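One chain of protein is taken out of this complex; the other chains stay put.
Chain IDs A, B and C follow the sequence of writing; residue 1 opens each chain.
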Amino acid sequence: MKFEVELTGQCGKKTRIVELERDGAIWRVLLDGRPVAADVAEIAPHTLSILLDGQSFEISLTPCPDGKLKLQAGLQEFTAEIIDPRAWSGRRHGGVEAEGRQQIIAPMPGKVVRVLVKAGDQVEAAQGLLVVEAMKMQNEIRSPKSGIVERVLVKEGQAVNAGELLCVVA
Amino acid sequence: MKFEVELTGQCGKKTRIVELERDGAIWRVLLDGRPVAADVAEIAPHTLSILLDGQSFEISLTPCPDGKLKLQAGLQEFTAEIIDPRAWSGRRHGGVEAEGRQQIIAPMPGKVVRVLVKAGDQVEAAQGLLVVEAMKMQNEIRSPKSGIVERVLVKEGQAVNAGELLCVVA
Amino acid sequence: MFKKILIANRGEIAVRILRACRELGIQSVAVFSEVDRKSLHVRLADEAYPIGPAPSRESYLRIDKLLDVARRSGCDAVHPGYGFLAENAALPRACVDAGLTFIGPPAEAMEALGSKTAGRQLARRADVPIVPGTNDPIEKPLEAQALAHSMGYPVLLKAVAGGGGKGMRLVYSDAEFDSAFREASSEAMNAFGDARLYLEKYLERPRHVEIQIFADAHGRVVSLGERECSVQRRHQKVIEEAPSPIVTPDLRKKMGDAAVRLARAGGYVNAGTVEFLLDAHLNFYFLEVNTRLQVEHPVTEQVTGLDLVKLQIAIAAGHRLPFAWETITPRGHAMEVRLYAEDPDNNFFPSPGKILSRNVPSGPGIRLDDGVYEGWTVPNDYDPLLSKLIAWGNSREETIARLRRALEEYSATGIKTNAGLFRRILSEPEFLRGEIHTKWLDELLHRPISVASVPDEKEDAASDAAAIAAALWQATRSESQSNPASATGETPSRWKLEGRRQQLDRTP
Partner (left out) sequence: MFKKILIANRGEIAVRILRACRELGIQSVAVFSEVDRKSLHVRLADEAYPIGPAPSRESYLRIDKLLDVARRSGCDAVHPGYGFLAENAALPRACVDAGLTFIGPPAEAMEALGSKTAGRQLARRADVPIVPGTNDPIEKPLEAQALAHSMGYPVLLKAVAGGGGKGMRLVYSDAEFDSAFREASSEAMNAFGDARLYLEKYLERPRHVEIQIFADAHGRVVSLGERECSVQRRHQKVIEEAPSPIVTPDLRKKMGDAAVRLARAGGYVNAGTVEFLLDAHLNFYFLEVNTRLQVEHPVTEQVTGLDLVKLQIAIAAGHRLPFAWETITPRGHAMEVRLYAEDPDNNFFPSPGKILSRNVPSGPGIRLDDGVYEGWTVPNDYDPLLSKLIAWGNSREETIARLRRALEEYSATGIKTNAGLFRRILSEPEFLRGEIHTKWLDELLHRPISVASVPDEKEDAASDAAAIAAALWQATRSESQSNPASATGETPSRWKLEGRRQQLDRTP
């Protein structure tokens, strides 16, 4: 299996090609076409110990709802987007058609305590759209772009789930 | 289901009759015939939190190879033997026929470093029979009774597994 | 001494208090809402009773339910922790009525010192410096402008009824004063129905330094030294340390004396904290009093060796502060970070969920005040504080090195945490030099991340390892999807790599 892994870390973005080949119970690894001495052990369901040419890394993984992976390696953190040419082909470029039209989704479960805009309003980038409360903290959700509020799908006092569509700015 | 639980703790032995009745996803508990207000939550695969009339206990369980259970509740430890009248009937009294004849088994995996007796030897209670080494520690295994060594099943230098029969004293 | 204490709280602070009780041989009674049955404080308490649904106003804020549990379970005292009812004078009053000892200040002292305006008035009387400004609401804007002119700009106009930045204006010159006054006043009217404003000198980049005080019921009040809490995100403390890197012995004595004077003036008893702002010239100004145990109390404990919760209990039981305290000499340096279930990529929004796995650091100089455990689900309903990680060292440098080491070992999967924020702060040169102020972190978060802090080679290798881990995760996921049978049960070989073990025997 061949994967394109796009990593975003403290030092910016980089892309790695990882080839994994199963050989019975065992994997072989090529990194950007070069075989690497990687000794991998599973420590816990989401934690791997990797010895890479002797250097010891402990990687903990948390999958995100958007399909990306958060990875932590000691003091460093990465976000990984994995493009599996076999299973995921085309996925990466599928988002282009939505350009310009932004769907605002709830980042976590909570309650809408204030709706600051209504359909048709002109908004600036970073202008507050609504306020969601969770765990006693109120957080203003801001517009990612200047534009017109197309729809508002929630009301004040309404409970929302993570990923739920709150409003659309076009 | 009705269980007879024989508990051995710091304060000696006691026996409790525990009746559990399934009611859908829920259990009802009778302890020695008396209904108890027990609120049980599973914390981890071998750890239960039990609120018993408001008193909070955290019980961790470790099953032993002999079918008993080791239980820890804070500062206290118990060994429990469970007699399930339905599934286990008769099991408790099955050991009687072995009386007088003692099978000496390896308490853990290790290596026999010394055999101190041979078949036919007269031994006293607490006399050393053999020495097993594990994790750099040598431990003398002693006779639980006075009698005659009937058989010795292992040799010096031999690796043994936990539960393996080492010798028999009759 | 008390026989049984009700802990009217949850999470790490409930655990902290019940541990002190256990060490003193006092029974502890926990309470829990419907979502907290499996919380750590319930597991570790001697007794635990349900007090209702998840929303705190129906459970942890219900004095009637709390005192009902206290009465029925035979408690003789109540510890409020911090948050929830800890600074609500109704609780000590209800305790007194119910014949229970409240472990904290009397209701009157709480009111005299706890509210911002009452505290400010008392401070003025006790000769404790406050931020210069008008003592009363402005009646004549021109007089206020003259005062602003004489104090020096910038100044802040603030709504008397205010909060949350509404009705507040920062004024930089005489020319701006008049229009700023009219705008703020009308905004205050709209927001609070009260147009009144007052004037305060604006402190640029102040530090937050607070004094821990203790007072017994026999008239003795002592200062246990300062904590610096200047690293704040949107007015929330995120890192606290003791001692402050810039407080001198002389300043410590002055601030301690001022805090003790204020506590005396308010008839204070038990543990309290007097918060100050410190300007660039080391002038200090009274901010407010927290009439309770603070989240950050462990840093004082680590440098003084005292157990503040046990002291609170002893004082509430009528014990005297032992004489020896005034001669306590702090040792070394302590620093605390607050680990929250927060999403750093989403403006630190709370991120509850199930903790699938975690690694917690331990070893020399590390203390963890933990409120959670692996397998537990952080509920949606409360402050998402997971744990407080506290390091101690002989110097500020050693303490920071230990904290960094501990944060390198810390990981949690299943939830997002703010641990990465601390990893970043602890490598910032300004932080390492102690050059911090209350706006410092907010400013830092608007700056791009400096690349210099991580050596390139190690970073490269770490990203290689991360890329391999990510690909393996995807590969095993694809495998288990195409072959559901293999997904059940942990096949031990699932992650195994050939990894050229032979090669490992040849290299390094």
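Methods note: contacts are C-beta pairs under 8 Å (C-beta built on N, C-alpha and C of every residue); 3 or more make two chains touch, one makes a residue touch a chain.
Because the structure is predicted, anything quoted here is derived from the model rather than measured.
Within the full complex, the chain left out of the display is in contact with A, B, C. Listed here are the subunit B residues that touch the chain not shown: 1, 3, 5, 7, 9-12, 14, 16, 18, 20, 23, 25-29, 31, 35-42, 44-48, 50-55, 57-63, 69-80, 82, 84, 86-87, 107-110, 134-137, 139.
Along subunit C, the points of touch with the absent chain fall at residues 15-16, 19-20, 22-25, 44, 47, 49-50, 69, 72-74, 298, 301, 305-307, 331-332, 359-360, 362-370, 373-374, 394, 398, 401-402, 404-405, 408-409, 488, 501, 504-505, 507-508.
Touch with the hidden chain on the side of subunit A covers residues 39, 41, 43-44, 49, 51, 54-56, 58.
Everything that follows uses one rule, which is that only the chains that are shown with their structure count from here on.
Chain contacts in this assembly form an open path, with each chain touching only its neighbours along a single line. Between the chains A-C lie more C-beta contact pairs than between any other two chains. Subunit A and subunit B, compared by their mean Cα positions, are separated by 50 Å.
Remark: subunit B and subunit C have CA centroids separated by 48 Å (rounded to whole angstrom). For subunit A, the set of residues touching two or more other chains is empty.
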